[in-house]
Each structure stands twice: as C-alpha cells, then as structure tokens.
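Below: one structure in structure tokens.
Only a single protein chain was left out; the remaining protein chains are all shown in position.
Coming up: chain A.
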Amino acid sequence: MIKAILIFNNHGKPRMSKFYEHYTEDTEQQIIRETFHLVSKRDENVCNFLEGGLLIGGSENKLIYRHYATLYFVFCVDSSESELGILDLIQVFVETLDKCFENVCELDLIFHLDKVHNILAEMVMGGMVLETNMSEIITQVEAQGKMEKSERLQDVFVEFSHQDLLDFYNQMEMIQTQLTR
C-alpha cells in the first residue's frame, strides 16, 4: 500500500502532499520535513530507495523517490509494493502531468494544485493503484476539463432567458436582411 505521496522542491517547500493514512496535521508537516531531510542529502546516481523516516514507520516502510529538475517526487510505501513498479508509477505520474500541463514545471503545481490532486486521484485511490494507463488517465482528466468548460459557458448563458435569446436572434436576422438588401 502507498502510505503517502509527497512532492517538494529542492528547498523542501512542499508542493503537494497526500497521505493515505491518518496523521495529525502537525505530524504530516513533520513527516514532510523529515522526508526532505532524508532524501535531499543523497547524491544523484545513488539508488532510489531508502528506509522510511521514524515518523512514518521506520524500516517497515520504504521511500521511493525520483528527482526531476527542481522537484522531488516521493512515494512512501509498505513492503507489499514492488520498488521498481513504484518507480515506474512515478514516471507515469510525471509524464501525465507533463501531458496535461504541456511541459509541466513547478509553477504549474503551485497554481493548479487542485488539478494535480485530480490527476493523482485518477491514478491512486485510498493508497492503491487505480489505473496505470496514461491515455486512460488523460482521457478522464480531459473529460473533466470539458465539463468545467461547458459549465463556464452555462454561466455565461444563464443570464439570458430563452425569450431574450429568441428576440436577439430575430433582431440579428432582421439586421442581416436589411444589410443584404
């Protein structure tokens, strides 16, 4: 099971955190700090796995992480998960973000946190993997985007009643016929 998914930048600023087990808010912040401390002091080119910090269960759990440019993506998992599998999952997550945001960067995560959560929710649910197929995930996210857009359009049109619209079109047609004459 995935216990937590954390994204923070090179300075330890959290950019997204998602815990699948209950901790107090304070502990969550401490876990993020502890994890950053453990992960950030490691060189590049060492292995991507290490034992979890004490707060999140010590050697029972593993931290599996990848470092992309300014961001660390860390998954904290228990022994029932395949390490390399999780590494692939991180890659799928990042590639999906990249497709959804077109060249994702740290700022996208900051300004569209809710969307990052949505994308993640299409992949992982309650600490278990829901879907690994990127195009499936993107299809779902796109469908949501369309729904949002259509709702925004509704917002625009909702101010006109049907009668108003009908009058509006009638007027338009009138004007057009006058012009073509």
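Convention: a residue touches a chain if its C-beta (ideal position, glycine included) is under 8 Å from a C-beta of that chain, and two chains touch if they have at least 3 such contacts; residues count from 1.
In this section, contacts and distances are computed from a predicted model.
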item	value
Chain not present in the shown complex, as UniProt names it (candidates "Auxin-responsive protein", "AP-2 complex subunit alpha", "Short-chain specific acyl-CoA dehydrogenase, mitochondrial" or "Large ribosomal subunit protein bL19m")	"AP-2 complex subunit alpha"
Chain A, residues in touch with the chain not shown (by the definition above)	14-18, 20, 22, 25, 29, 42-43, 45-51, 59-60, 80, 82-85, 87-89, 91-92, 99-102, 108, 110-115, 117-118, 121, 125-136, 138, 140-145, 147-149, 151-152, 155
